[in-house]
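Have a look at this one.
In this view, the complex is presented without one of its protein chains, the others remaining in place.
Chain IDs A and B follow the sequence of writing; residue 1 opens each chain.
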Amino acid sequence: MTTITKQNTTPAVHEADLRRVRNSGIKKVLGYAVLLIFAVIYLYPFAIQIATSFKDDPQAAAHPLSIIPNPFDLSAWKRMFGLTSDSSVPIMTWLGNSVLVTVIVTAARVFFDSLAGYALSRLHFRGRGFLFAAVLAVMSVPGVALLVPKFLIVTYLGIYDTYAAMIFPLLIDAAGVFIMKQFFDSVSVSIEEAARMDGAGVFRTFWSVVLPMARPALITLTILAFQGSWNEFSHFLVVTQSANHKTLITGLAGLTSGSLGAGTQFPLKMGAALLTTIPVAILFFTFQRYFVRGANEGGEKG
Amino acid sequence: MSSTRTRRTRAVAMAAITGALALSACSSGGGFNTPAATQAPAGGPVALKMLIASSGDAETNALKAATAAWGKKTGNSVEVTAADNMDQQLGQAFAGGAPPDVFYGADTRIGDFAKAGNLYAYGDQVANEKFLPSLVQTFTYNGKLQCAPKDYSTLALEINTDLWTKAGLTDADIPKDWAALETVATKLTQGTVTGLVIGNDINRGGAFMKQAGGWVISADGKTMTADTPQNLAGLQEIKKMMDAGALKFNTDTTPAAGWGGEAFGKGIAAMTIEGNWIKGGMQKDYPNLKYKVVELPTGPAGKGTLSFSNCWAIAAKSQHQAASVDLVKFLTSTDQQLAFTKAFGPMPSTEDGIAKFKTDYPADAPFAAGGDYGQGAVNAPGMDPVMKAFNSKMATLSKGGDPKAMLADLQKNGTAALAG
Partner (left out) sequence: MARRKSSIHGREGIAGWVFTAPMIIVLGLFLFVPVLMAFWVSLTNWAGNGNPFGGGETAKFVGASNYTDLFLKDGLTRSTFMQSIGNTFYYVLLVVPLQTLTSLFLALVVNNKLLRGKSFFRTAFYFPSVTSSIAISTVFLFLFSNSGAVNGFLKLFGITGPQWFADSRGLLHLILGLFGADNPSWAQGQIFGRTLWDWLAGPSVAMCVIIILAIWTTTGTFMLMFLAALQDLPVEVDEAAALDGVSAWQKFRLVTVPMLRPAIFLVVTLGLIGTWQVFDQIYVMGKGAPDNTTLTPAFLSYSQSFTSLKYGSGAAMAFVVFLIIVLLTWFQRRIMREDKKPGWWRRRSTLVGAASSGAAAAATPADSTSAAGAHR
């Protein structure tokens, strides 16, 4: 085939074009088919989750695949929001804790991470190289090796089972510092140098000149910090114990793993899981492009 | 040059500050040094914390009501929390230095907790409450009663009477021995219904071992007796019925059930083996189910059942031990125990209480009868992980697990654990 094509140029090119068009047609269909199949695999579980939270127990077991609850049953949601006599699922307490911790941690991370990232990138001081190496080293410590250590330190400090124990250790993350340092490395110094020449102090320059320029990176960092602290589990698991320090995530883990009394009660669990997903989902769909940037932060900058 | 030096000085200073911060908060050992039992000054209302491993809302609410009543009487308050993972929550609480004042002490963990020094052994203060001797033995470690037995339950056979009559069975068919059990279970197995559904661990299967004349550990709790032919016979009976399709573990039913009672309530099990707690569970989730309770059938060695218990443990680190003991005395009084019985089904832990129970609840006679010959839990320290490992092995009986190898492992691991 190929040899023929090369010999008789004109008609063969025509033929090849046709074939290419046909091929690309097939390719397109195939491509869409693959994408659709995967999209179903990736999204259908969420649809089932939503639907199941509006079913009752027997229905959830009998029609697990259906995404149309029939009959429509609100009892799982009523139970979660305290509209029944049963108080075993104090969602509002969990929600309050989640929001509290997430807001503080996100704000702190955005501020402190960029502060430290800026210093590591721009300020000349002795020990900077060492500090940056330390940040890299810290990033490589696996989180699971820290469960017992964290428990030890918060107990040692006498803050076990307090909000302080939940919040303080999360105030700064090495990965965030790293991202900010990378970001500042990639932007030009000229504007801030001008500001410094005008006599602005280091912090003033940082606050009113550098930070406004860093908006895209800050948004990315905000998203990562929000998502990270909202979804955090193992840290809260080891540093708290009492019911009134539970977050949505640790509460849900308790529902799912512990005995909810009797029964599987999947609608309730799906509903609670859905509740933990909603804020992140809203954030995700609003700031999609920043999420993508987050996943590829260095990739796009490098 | 000088600027270099100042910078270096600053670096050192920074490091020193960090170190100081780390140490100052805890120069005295920090949170770990909570003294064993610094008692809060007497007088004035105290706020107690109670952690329970609840079987469900009925139990939690009953405890809230009872502790509120005590609080009203004494002016104190009690915060009742239902744990979702009792073992881990307690473990963290002990080490974290902030354990609940009063908590359910599981019979299986008493040895561990007492050995680690986590319990306030107040047994002598409740000595005259006439607790059942077998329960006192369960909660005794190193010759000391560690805590007051809360209540107890035994296993019995529950039968769904509708399915029973539908299968053409009568009262005369109620199984008295293994052979009869096999027969009725086979008859009851039809369509989506399995004759007998039981939990997949020693807490149910152990009854068969007991009926065959075996048990995993010697009566004095010092020697493992797991790899005996009797124990093997018990497990093989389960396997035999399983192979015939007449018995399933709760995890193997479709849909899988959280426990035997759930399969029973949903009507996918015609019979199950559970304890008194099934009453509360059925009342709440499956109020229309008609069933009856009978004693477990006998095995080659006669009758055998298991008995489960919790005690009212008080933490060694509790700052309100006196108030806690007072609360426990209130909760273990005969009237209060009978109130709990009414609410969620366990049997009273005292002689007086159980006598009343027998007259008040004739339908539950099979549970009470089990009290006379029920085998208590394995409570030696260090045995908990061993029994857990065995339980996870036992669950594989339905997937081709080898009972003999399981028991051999249990023997080996248990012997190692008992040796310390």
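Note that a contact is a pair of C-beta atoms (placed from the backbone, for glycine too) under 8 Å apart; a residue touches a chain by one contact, two chains touch by 3 or more.
Not measured: the values here are computed from a predicted model.
*Asks:* For the chain that's not shown, point to the residue among B:Ser54, B:Thr67, B:Thr81 or B:Asn118 touching it.
*Replies:* Answer from the full complex: B:Asn118 touches the omitted chain.
*Asks:* Touching the missing chain, which residues of subunit A?
*Replies:* Subunit A touches the missing chain through residues 2, 24, 27-28, 31-32, 34-35, 38-39, 41-43, 45-46, 48-49, 52, 60-65, 109, 112-113, 115-116, 118-120, 123-128, 131, 134-135, 138-153, 156, 168-179, 182, 196, 201-203, 206, 224, 227-235, 237-238, 249, 252-253, 255-257, 264, 266, 269-270, 272-274, 276-277, 280-281, 284-285, 288, 291-292, 294-302.
*Asks:* Using the document's contact rule, name the residues of subunit B that touch the chain not shown here.
*Replies:* These residues touch the chain not displayed: 3, 6-7, 10-11, 14, 18, 21-22, 29, 32-33, 87-88, 91-92, 94-95, 112, 115-118, 200, 249, 251-256, 316, 384-386, 389, 392-393, 395-396, 398-401, 413, 416-417.
Assume only the chains that are shown with their structure count from here on.
*Asks:* Please name which positions on subunit B make contact with subunit A in the complex.
*Replies:* Residues 4, 7-8, 11, 25-26, 29-32, 54-57, 60, 81-85, 89, 92-93, 95-98, 255-259, 261-262, 266, 281, 284-285.
*Asks:* If you look only at subunit A, which of its residues touch subunit B in the complex?
*Replies:* Going by the criterion above, the answer is residues 58, 61, 86, 88, 125-127, 151, 154-161, 238, 241-243, 254-255, 257-259, 261-264.
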